[in-house]
Structures are given as structure tokens and as C-alpha cells.
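Following: one structure in C-alpha cells, then a few remarks.
Note that one protein chain of the assembly has been removed; the remaining protein chains are unaltered in position.
Labels run A and B following the written order; every chain starts at residue 1.
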Amino acid sequence: MSDLQERESQKPEYLIEARNLVRMFGSRRERVTAVDDVSFGIREGEVVCLVGESGCGKTTSGKMIAGLLKPTSGQVLYAGKSVWNPRGEKGEDFKKFRLGVQIIHQDPYASLNPSHTIYQILSAPLLHHKLVANTREALERVAELLSIVGLSPVEDFLYKYPHQLSGGQRQRVSVARSLTVNPRFIVADEAVSMVDVSIRVGLLNMMADLKRDLGVTYLFITHDLAVAKFFAWEGRIAVMYVGSIVEFATTPQLINNPLHPYSKALLAAVPEADPELTRSKQRVELRSQDIPSLLALPSGCRFHPRCPYFEPGLCDVKRPEFLPVGEGRYVACHIAAREMRGSA
Amino acid sequence: MQEARSKMENKVVDVFKSKVPLTVEDLWVEYQIERGVVKAVRGVSFALARGESLALIGESGCGKTTLGVALIRLLVQAARIPKGEITYWRGNQGIDVLSLTQRELRRFRWRECAMVFQSALNAFNPVLRIWDQILDTAKAHGVMSRGQVRERALQLLEYVQLDPKRVIDAYPHELSGGMRQRVLLAMSLLLDPQVLILDEPTTALDILTQRTIIDLLRRLKEEIGFSMLFISHDLATAAELADRVATMYAGSIVEVGPVEDIFYRPVHPYTLGLIRAVPTVTGEFEALVSIPGAPPDLVAPPPGCKFHPRCPYVTERCRVEEPKLEPFYGEMHSVACFNVQRVQQDTLDLQERYAKYMGGKAA
Partner (left out) sequence: MTTEALIPKTGIRYWPARFLRGIVRFLKLMSRNKTGFVGFLLFIGFVLLTTVGPLFVPQAKSANIMEIYAPPCKLSQWVEFLRTSWFERVPHSEIKASSAPMCSEHLLGTDSQGKDIFAQIVHGGRDILQMALLTGLISTFVGVALGSLSALIGGGFDAFLTMLADIWLTIPRFPLLAVLATLVKLDNMLFLALLLSVLSWAGLYRSIRAQVFSIKERDYIEAATALDLGMWHIIFSEVLPNMLSYIAISFTFGMTSAIYAQVGLVFLGLVPLTRNWGVMINLAWTQGAIFFKDSVYFIMAPVTAIALFQLSIVWMSRSLEEIFNPRLRTG
């Protein structure tokens, strides 16, 4: 094999990978497992959405992948190399990882420092990491970034304070801030949830343009299935329930043919902005409305008390494994896996 | 009384004549802040028919919440109502809500018209059990005996699919968001009001919980038959629950009509903008369009139509003259815009859906 071929074959399949991530909170007596054995990989240039209801562990998973939270056990791999070394300290190349992965927060009112002007917020990382030679270059680069995220005319925003901008504008500044260090991967944690409906689309389109023009990879965390579908139509969606991923498939696959009962229930339950569609939708009846408490998790499959396909003796005894079921899909359900195997 | 009735004869709401529990006429609400006067609600008129559910849709800053609390006079001290009438009709008796005394107001609220806020923890007193709060509410507004209240409360809690014994003695923080919303609904129905006003009933709830609340509301409305006014920014909730939808922008209603009209035959550029900006989950991928710009400053709004700086159909007339809400598709569907014909031309795809939907209904 030539040098080039060797290097190509050694290139990791995934830009960022989570392997058996576990995160627990609390004291020794009262431990809560927020994230329980989550594994998936994201390829360069891809969009992966992490969807689920509140408390499912999606934000915790996102923060672990972004390196802002240390996993209790499991690995996060960036470009093939583990981010944390076995002793739990920062591995080598941690700085590359740190700058390569950025985060956009949910709350536009808390994500920008109220004491700084927009220019100060955006120029700080540029100057700190010596990405620009002097303040004049910093000014040029900041102006460039502001126009990339759609905040024009630039001089209207440079010296304003965050409280003078609207929610949507602040989110754009957040995105610009994350771009200052030329990241390869951005974790967007409910980035459009607190923004008005008519502004959301503009933000999402801007973020999609960044993917197209700069090759940015995204992990988009949201509870809104419609937004997930729109943003990740060409990507994949992972559905989480009570700390683990129950289904992982491409967006068209998930939307048109969900396999896990929870995914089916979610898709059937979502209200749609279309009267005919929403009033004629087939609902999935769940056996119980109670959301399990993290302190008293059900045995076996976490979803079994509510699952309409529940099989006693199987679902309440053995935890389903997260298995590939063909066409690049993964499901954690005994029934679904059996059906897919049967039809294979 | 005669005068009020004759004023109403001339209005679009004429259709509902003796079947209306609530009418609002030319309501204006203002707040005084440092910078100036915020005109939060500007000349809003509508009627809520018996047993119907009307959705008030708008984004942040459009005045919908202000309008909602104005209806039961829960506005803050700094707010003023310089003009307008809110009339509540019981049979043929009209009650002018704005001129009620404090005592009369206490009897009006909860018995005639109840308001349900978001299920957040701060809708409850955290140190009181649910039963104490129910009893307090009943005592404050009615003369029912303790035993009667208890019975009715247990009945209602069961009706909203909660375990009555468990919930009635619980503290608010012990209940989940969905359960709290159901308790609020049960509490609102305690004294059997004619009108229910809901402020963001399903926001901040998980998808599956939202579903149960929406189904519950639908069932309650069908079985009990109260009128419902719900305020939301969520078009999907309106699509689920509403009989009629009114879109609000910068303090006034820009379009109002039956739900299928608003979603499949919108004629106001803002309504159309909203519909084109909201994705659906099932079905094919749709390209979405955002509305450029931002809502106007309500202290010094632009002249003419308040939406004109963001409107793709803007003309010179829009910049100077503010359009009035006028019937378009018959009496039931009114819009405030000068360019409806051009908007119509851009909604041919939606209009096809309308024909299909109406055809399906007729069949």
C-alpha cells in the first residue's frame, strides 16, 4: 500500500464517536443515571439529531460529546482518538478537540455575557488564540463573521450590548462566536427552542448554509420532531428515552417507518400545524401515562410499562440491546428486532 | 342595553346573536413605561360563540396575553384600558366586565369565566396542598359548602383522568407538569363557567403529555360544552383544537376565520408567513420560509399597516394607511389587508387542500 492509501485506510469513519457513555449524578446513596450506555458515531459533514422528551438525557449526552462534562464511564473519540485518557484526565490533543467542538446554547438571554459588546465577545477568542495578528485584523474577521451569520449591516451590531438585540439576533451571535475558532463540529442544544416561530426557520437555514459552505458537522439536540425533521432531513435521528437511545435511523426512514414503539407513539402524538393531517392521525395508545422516575427505573426494557407491544416475561426481564437491523438502522427493542430478523 | 344591542347588530358577529357568551368591542390596552406608552392591544373586536373554541395565535409581543388577562381584568397596575367594551352575556343579560366592582368581579371570575395559566410551578402556591388551593378558590368566588366542594373536586379530578385521592392531598411540586395542567383544568371547571380562557395550554409540556392534554380539552369541550378561548404561539395546537383561529400582530387581529380557512385559505401575509414557516412532522419534506425582520416597537409603531416593514406584498398605501378588519370569504372570514388578491395567487397549493378538505367533509 502506498503512503496515501495507508493514510486513507487509517482515517476514522466517524469524526466524533460516543462509545458506551454513562453519566451518573448524585451522592453514593442516591445515584441517578442520566445517560445509560449511549453509543453512536457522527461522520464528517453529517447532521445527527438527538430527540427525546425532557429528562431523557439528550442534553447530558450532548455536553459529554462536547467535552464539557466528563463521562462517568465510556469514551468519547474525536478523529479516532480518545478525548479523556484512562485516568480521567485530558488526553493529548485535547486542545485540538476543545477548539474543534463548539456549543450553541438554548437560552439567548443567558448565552452572551451582558457586560461585553458584541465586538468584545467575538474578538476575545480571536485575540486569545492569536488567530489574528492585531486588533485591525480582529475587526475585519468579526465583521466577516457577522455577515456570515446574517447580521448586516455589521456596524449596527458591533458595539451593541446583548440586551439591545432580539433573541434571534443573539442566537446568531452565538453561532458567530462558535465559528471564531473554526470548529469542525457544533453541538446545538435546543438552539431554536426559545426563539419565535417565524425566526426559527431563518436561523435553521443559516445553520444549514454553514454546513454546506464550511463543512460543519452538527449534533442537533431538540424535543421538537418537526424541527428535527426539517434540519436533519438528509441526516440521521437518534431517539432517546430515559437515558438510552431506542432507535437510530435516517430521517426519512424514521419519519415514514418508525420501528420502536416509543418512536411510533411520539410520531403519532405530535400535533401538526395542518388541521386535516392532525385530526386524522392514527394515535398510538400507551398502556400508562406515567413517566418513570430516574430513581425507580422499570426492570428490563425501560419502556415496557407503557408499551402497547409489551410481552410479559421478555420485555420486563431482559434489557433490549441496541442492535443493527439492516439499512444502517439500529433499534433497542426485542419485538422490533425479531420482526426485522424475521423479514430478513 | 338597547344601545349596545343595536351596535352589535351591525357587526360581523351578528351571526351569533343570542348564542354569544362573550363579545369584545374595540378594546385598547396601554401600559406606561419609562420610554413612553406601550399600546399592547389596539382596537380588538371579536365574539366567542357558545361552545366554540377560538384560538388567538401570535408571537411574542403581539399582545395576546395582555388581551387574555384583560378579559378578566387581571392586568397589572401600570395598565390602562382607555377604550373598549367587554360584554359577557348570560342568556339575554349582558354584563359589562369593565365596569364591575371588585366584589362583582370576584363573583364573575371563576363562575362565569375562568382562566387557566401555564402549568408551571408558579401557577400554584408551593406551600399549600392541592385541596387547600381548591377550597380557597371556591370560597373566594362562591358560597358552596366544604362538603360540596370536596365532592365536586374529586369528581373533576377523576374526570381529567387523575387519581383523585392521590392528587388532592399532594403538593404542587410532587406532580409532573402534565398532572399540574390537568389539576388547573379541573380547578377551572369547579364552578361551571361558561367561558374558559387558556394561556399557552400546552407549551413547555412534553409531546406525549401535550397529546393527553389536547385530547382531554377536546373531550371536555364536547361533553361539557363551554366556550374556549386559547392563546398560543403554536399553530399545531390551533390546528388540533380550534373551531376558529384569529392571528394577532402588533396588538390587533389581522385575520380571523374558521380553522380550515386560516390554514388552507389564508389571505393575510402574516398568517401566510406563519404557515409557511412552521414544519410538519409527517409527510414529505417541505422547504420553509422565514419572515424577515422583527416585530415592531409597540411604543412607536410604524405608520400605516404595522406589518408593512416585513411584508413581501407591501405597497405605498400600506405604508400610510392602516387596513381595517373586513369580511372577505363571507361573514365568517375577515382580514385586514389591502393586497389579499395577490396573497391569494400565492396560495393555490393550499387552496387545493381546502377544496379537498371541504369535499371530504361533505362526503
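One rule holds in what follows: a contact is a pair of C-beta atoms (placed from the backbone, for glycine too) under 8 Å apart; a residue touches a chain by one contact, two chains touch by 3 or more.
As the structure is a computational prediction, the values presented were derived from the model and not from experiment.
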{"item": "Neighbouring shown chains of the undisplayed chain, as defined at the top", "value": "A"}
{"item": "Residue touching the undisplayed chain, where the options are A:Gln164, A:Ser280 or A:Ser299", "value": "A:Gln164"}
{"item": "Touch with the omitted chain, as defined above, among A:Val101, A:Leu151, A:Leu225 or A:Cys307", "value": "A:Val101"}
{"item": "Of A:Ala143, A:Ala208 or A:Val325, the residue in touch with the unshown chain", "value": "A:Ala143"}
{"item": "From A:Ala124, A:Ile148, A:Leu297 or A:Leu323, residue that would touch the chain that is not displayed", "value": "A:Ala124"}
{"item": "From A:Ser61, A:Ser111 or A:Ser263, residue that would touch the chain that is not displayed", "value": "A:Ser111"}
{"item": "For chain A, residues in touch with the removed chain", "value": "66-68, 95, 98-99, 101-103, 105-107, 110-118, 124-125, 128-129, 136, 139-140, 143, 153-155, 158-161, 163-164, 174, 177-178, 180-181"}
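Following the convention adopted for this analysis, only the chains that are shown with their structure count from here on.
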{"item": "Residue numbers on chain A that touch chain B, as the complex places them", "value": "53-54, 166, 168, 196-205, 223, 225-227, 229-230, 233, 255, 265-267, 269-279, 281, 283, 286, 289, 291"}
{"item": "Touch list for chain B against partner chain A, complex", "value": "59-60, 161, 176, 178, 202, 206-212, 214, 233-240, 259-260, 263-264, 273-275, 277-283, 285-286, 288-292, 294, 353, 356-357, 360"}
